[in-house]
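Below is one structure, written out as structure tokens; comments come after it.
A single protein chain has been omitted from the complex, and every remaining protein chain is retained in its original position.
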């Protein structure tokens, strides 16, 4: 299955794009998605990142389904 | 000597005036002034009152001099 | 910076304009502005208030509020403060008092603003009279209720 992964702020700057699409095996979780992203983009291991799934903070063991909206969130700095 | 005593809020309302002038013996203190006022206006004993001398909160043992500006302050309720 | 307000009165008989107070203290070096506005409330212990009236010992109140501002500017690093208390009639919903504290960071802005309003309420010689349909009373002065003569 394919999932969309949104990128923001310094992550979008490093990636040079605001969105990745990645092919995942069915049964994937947030943790396996993250591992797949890190092997494609090793610089991700160097930066602190949280993950959101469908616009809420995601735990590592949450399953990822086709059509989910995933996002990589750098440390927030609003206000 | 004569001193002026300013009255505010509920005290001015009770007194019907905004200022008293009172004759005091020389050597008077804030405490003796207060006692003199209470004997002239016994209702003063029933209400909580602080005293200011020359626009600052006054201690009881402060001497009172001719020309001083004294004031009776009910509990404050600004804001 | 404790001299910002030294020659400005902290008392007014007109409506308080918060934006003007903010403009007195805000600069491009501040990151945080905390304001507090106290407004005349319709209800007081279950009774309906029509109007508030404030009276002060004006010279002493102005000095005392100036001292409170100076204390807050000393205690809270980088804070600059503007404050006004209204005197006379204050219609419902209008501001009776306003405090503005600008500071580089929000912790100091909140703390300075809170200090100033707490101390004004505790120390400034200002008195509030509530005007009801049937009479008036000085707040915190039991026995001061005066019936309105029809």
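General observations
Just so it is clear, A, B and C label the chains in written order, and each chain counts residues from 1 on its own.
Here is the rule we use: a contact is a pair of C-beta atoms (placed from the backbone, for glycine too) under 8 Å apart; a residue touches a chain by one contact, two chains touch by 3 or more.
Keep in mind the model is a prediction, meaning the values are calculated, not measured.
The chain we do not see here touches A, C in the full complex. Within the whole complex, the absent chain has one touching residue among C:34, C:65, C:87 or C:124, and that is C:34.
In the complete assembly, the contact with the undisplayed chain comes from A:52, out of A:1, A:22, A:36 or A:52. Along chain C, the points of touch with the absent chain fall at residues 18-19, 22, 26-43, 92-93, 104, 106, 109-110, 113-114, 117. Touching the omitted chain from chain A are residues 6, 8-10, 13-14, 46-47, 52, 55-56, 71, 73-79.
The working rule: only the chains that are shown with their structure count from here on.
Each chain gets a centre from the mean of its Cα atoms; for chain B and chain C, those two points are 26 Å apart. Once the centre of each chain is set as its mean CA position, chain A and chain B turn out to be 74 Å apart.
Taking each chain's centre as the average of its CA atoms, chain A and chain C sit 50 Å apart. None of the residues of chain A touches two or more other chains.
In chain C, no residue reaches two or more other chains under the touch definition.
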